[in-house]
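Yeah, one chain of the complex is gone here, protein chain that is, but the others are all in their spots.
For reference, chains read A, B and C in written order, and residue numbers begin at 1 within each chain.
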Amino acid sequence: MSEEAKAETTDSKESFEPKIMAFVCNWCTYAGADLAGTSRMEYRPNVRIIKLPCTGRIDPLFIIKAFENGADGVLISGCHPGDCHYTTGNYHARRRWIAFKDLLDFTGIDMSRVHFSWVSASEAIKWVELINNVTDDISALGPFMDFKRLNKKEAE
Amino acid sequence: MTDRYISKESLGTLITTVNKSGGRFVAPVLDARQVVYKEVASIEPVVDDYILPRNSYKEVAFPQTEVIYKYELNRAGVTIDPVEIEARETIVFGARPCEAASLASLNSVFTWDFIDETYTKREERVVVLSVGCINADDECFCTTVNLSPKSTTGSDVALYETDNGYIATPITDKGKAFVKTYSASFADTPKGEKRKELIDPEKIEGVDLTKLGETLAKTENYDNPKWAELTRKCCGCGACTYSCPTCHCFDITDEGTAFEGERRKNWDACQFDHFTLHASGHNPRDTQYKRYRNRFMCKFHIYPTKFNSTGCVGCGRCIRVCPVRLDITELMEAMSK
Amino acid sequence: MGKMEKELREKAKELLESGEVAVVIGYGFNRRKTRVTPVFITDPAETDKLVFNALCVNNLSIYLTRKYKDVQRIGRPAIVAKGCDIKNIVVLITEGQVKREDVYIIGMTCEGVAYKQELLKEKLVPEIMPVKCHNCDVRNPHVTDTVIGEKSDFTPPEEPTGMVFDKIKQIESMTATERWDFWNEHFTRCIKCYACRQLCSLCYCEQCITEKNMPQWIETSAHPRGNLAWNLIRAMHLAGRCTFCGECERGCPVNIPLNLVNQKLVLTVKNAFDFESGYDENVHPPMIVFKEDDKESFIK
Partner (left out) sequence: MPRIGVFVCQCGNNIESTVDTQKVADEAKELPGVVYSCSYKFMCSSPGQEMFKQAIKENKLDGIVVSACSPHMHEKTFRRASEAAGLNPFQCEIANIREQCSWVHHDPTKKVGTAKTMDLTRMTIQRLKKNRDLTKITIPVTKRALVIGGGIAGIQAALDIADGGHEVVIVEKEPSIGGNMARLSETFPTMDCSQCILTPKMVEAELHDKISLYTYSEIEKVDGYIGNFKVTIKRKAKFVDESTCTGCGECWEKCPFKAESEFELGLSKRKVIYTPFPQAVPNIPVIDKTKCPKILKDKCGLCAKVCGPQSIDFTQEDQIVTEEFGAIIVATGYDLMPKTRFGEYGYGKITDVISGMQFERLASASGPTGGAIRRPSDNTEPKSIVFIQCAGSRDEKRGVSYCSKICCMYTAKHTMLYRHKVHDGQAYVFYMDIRSGGKRYEEFVRGAIENDGAMYLRGRVSRVYEKDGKVIVQGADTLSGSQVEIEADMVVLATALVSRSSATTLAQTLGIGYDKDKFYNEYHPKLKPVETVTAGVFLAGTCAGPMDIPESVSQGSAVASKALALFSSDKMAREPITAIVNTKTCNACWDCVNSCPYVAITKEEVKDRRGNVVRMLAKVNDGLCQGCGVCVCACRSKAVDLNGYTDEQVYAAIATF
């Protein structure tokens, strides 16, 4: 894991470029991100989007797996409540997150590394601000060494 | 070689010396409200008031999870990066005589056709310092499987508690060499230091290993309804196999990201319902009693016939740890009839 | 206890003799009569093997799940169940795993059991009882076909109390790093024996998520990373379902305080969705339904 080695040798947080994984719904946030592009807005390049049909498809496993694969932060976003393309998918998602967020928090995963948001297809500006803020937040926290170290610890 | 003596103080020195020379010293310590074998750097955490540690020390040669190699996927295909087996000198202190007999069983499994170097290379460097038991509990049944606190099978050096230390009887060449290497820690037995009396756990009357072997050898007993009656309560967890000093099953699994990863050897348990699940969806051991029967057969039929060794050392861990209190000796008794 | 046992044995005998049930799932002694273990009585003559005392801590409802094909093959079961065990049966009914009419529930009034059998020396004292017993609101079992025992007049404290709740508060007051260290110290010990899962009647999946290998979401290796993922996801799978029966923690051979995570989510679900599991078999578990006005403050 060269990424990890890099992160560990990074002295100053200035040069640290966090890896952020975003899970977004196809209809609202993905389209909102597209709109940011069509409007030629500019934002930080640290986020990699994985498109799902609906926030209801975003499994807590995705978040765990993203961290296991070296993400320094995770962003989850979909349609505003009431606007779900599938009418209620985001309500289901919201329930799941309420419980999962509490669990992650309780087990000591810094919740400033996991961001949840509603971004509609028209909220390109919100998307841009969100990405920039999240990137700033996670840059300030530095690499997610707690999780990355888990990979190293071995039961011998 | 004659008996030597090691005081508790010298034991402390021994631990630091072993560590300094790059070796591992594994001893019973208290961790999360239970006694377990763990690597120690000093004598402080080491405890002596225990029946048996929760885990088996087979871990030192057969870790629960280990990387056997790393791989990388690229245009050319797969590049394999072998992992050097870390075979440090490992001293296991405080092993009970029953458990000491277990590595012999593991040796026969890991060397009977393919020599599994991930195991043997480590095992070669393990020195077992057993300590004879002065206490036992209800679950101990070493005497029933023809072992006892006096047994020295598998011990490299047999230690016997005294008031202030241990009388050490080197058993194997490895043990003798060990005592010689660390001779500074050993001394002549001071006057007045006497072996504490070893306990002699009661033998379970109804168990007859010969009969048991015969019963198991008969194919008609394979479908004996007793199996189900006595073991259907088994909940199918791996607590017994993962505590057992002679269980040795493992699984190979790959873990990694898209283009790189590691191949791991992990403990597996025949009590898991997916252990024998075929790719077709068929599972020859489709109910829990069949899985338990397998484990039992493995210990009392397959081992004895294949390796001429007993697969069970009577440490009683599986009984202590079992969340539904399934008692292997009850089955031994039933199958001895 | 003598009277209860007598009643229990008579009831079991009657049920087996009449053919109303084919097997009574209950508790019996081991050979040395020192510990209690699950027994499956099919012969009316053997009902004397049934016991009920403070050692009867196991939640026998696991034997009602589809995993135990062998038990199911015997026929209609009667189950000896304390109120807390019945909560799990209720969830099993809600989730279509057991039909109410397919099981005869022998409800046992209960004055508490030992946290672990080993702890019981002579007499049951409050100190060795699990937190669930101190807060128990079902000492008089709530969903039954028959009830055995004198009515208990125990009233649980208004606010749940005990070690688990204190510890949860304590953990919540820690910094994230302290919490992380606390849990990793515990999860690192996990040996992936899955006793927690196997003892949980709500972990009835015939294929657990850890056993799904295309893709392998949860690493099967017992290393800290795989252990964390496993414990997080199990807790999540129990969110809104866990009845806090405590079997997972009791069964854990390496003493991971699983009650803390599970109870934490029980509290979350209670606070956020006003739901408590195990009381009403006709209400959907909260994680698969929603309210349009579910409250949260973290989604920006």
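In this text, a contact is a pair of C-beta atoms (placed from the backbone, for glycine too) under 8 Å apart; a residue touches a chain by one contact, two chains touch by 3 or more.
The structure displayed is predicted, hence computed values, not measured ones.
For the chain that is not shown, the touched chains among those present are A, B, C, taking the whole complex.
Here one chain is not drawn; of C:E95, C:E111 or C:D181, the residue touching it is C:E95.
Note that of A:I49, A:M111 or A:I125, the residue touching the chain absent from this view is A:I49. By the touch criterion stated above, the residues of chain C touching the omitted chain are 66, 95-97, 204-209, 212, 214-215, 217, 237, 284-285, 287-289. Summarising the interface, chain B meets the missing chain with residues 73-75, 77, 256-259, 281. Residues of chain A in touch with the missing chain: 19, 21, 30-31, 33-38, 40-43, 45, 48-54, 56-60, 62, 65-66, 69-71, 82, 85-89, 92-93, 96, 128.
Here is the rule we go by: only the chains that are shown with their structure count from here on.
Here the chain at the heart of the structure, going by C-alpha means, is C. Per-chain CA centroids place chain A at a distance of 35 Å from chain C. Listed for chain C are residues 219, 222-223, each touching two or more other chains.
Chain contacts: chain B has residues 64-65 touching two or more partner chains. For chain C in complex with chain A, the touching residues are 171-172, 174, 176-184, 188, 209, 217-219, 222-225, 228-229, 232-233, 235-236, 239-240, 261, 264-265, 268-269, 272-273, 286-292, 294, 296, 298-300. The part of chain A that touches chain C in the complex is made up of residues 60-61, 64-65, 68, 81-82, 88, 91-92, 94-111, 115-118, 130, 146-147, 150-151, 153-155. The residues of chain C lying in touch with chain B in their complex are 30-32, 34-40, 58, 62-63, 67-71, 117, 186, 189, 191-195, 197-199, 206-207, 211, 216, 219-223, 226, 247, 250-251, 253-256.
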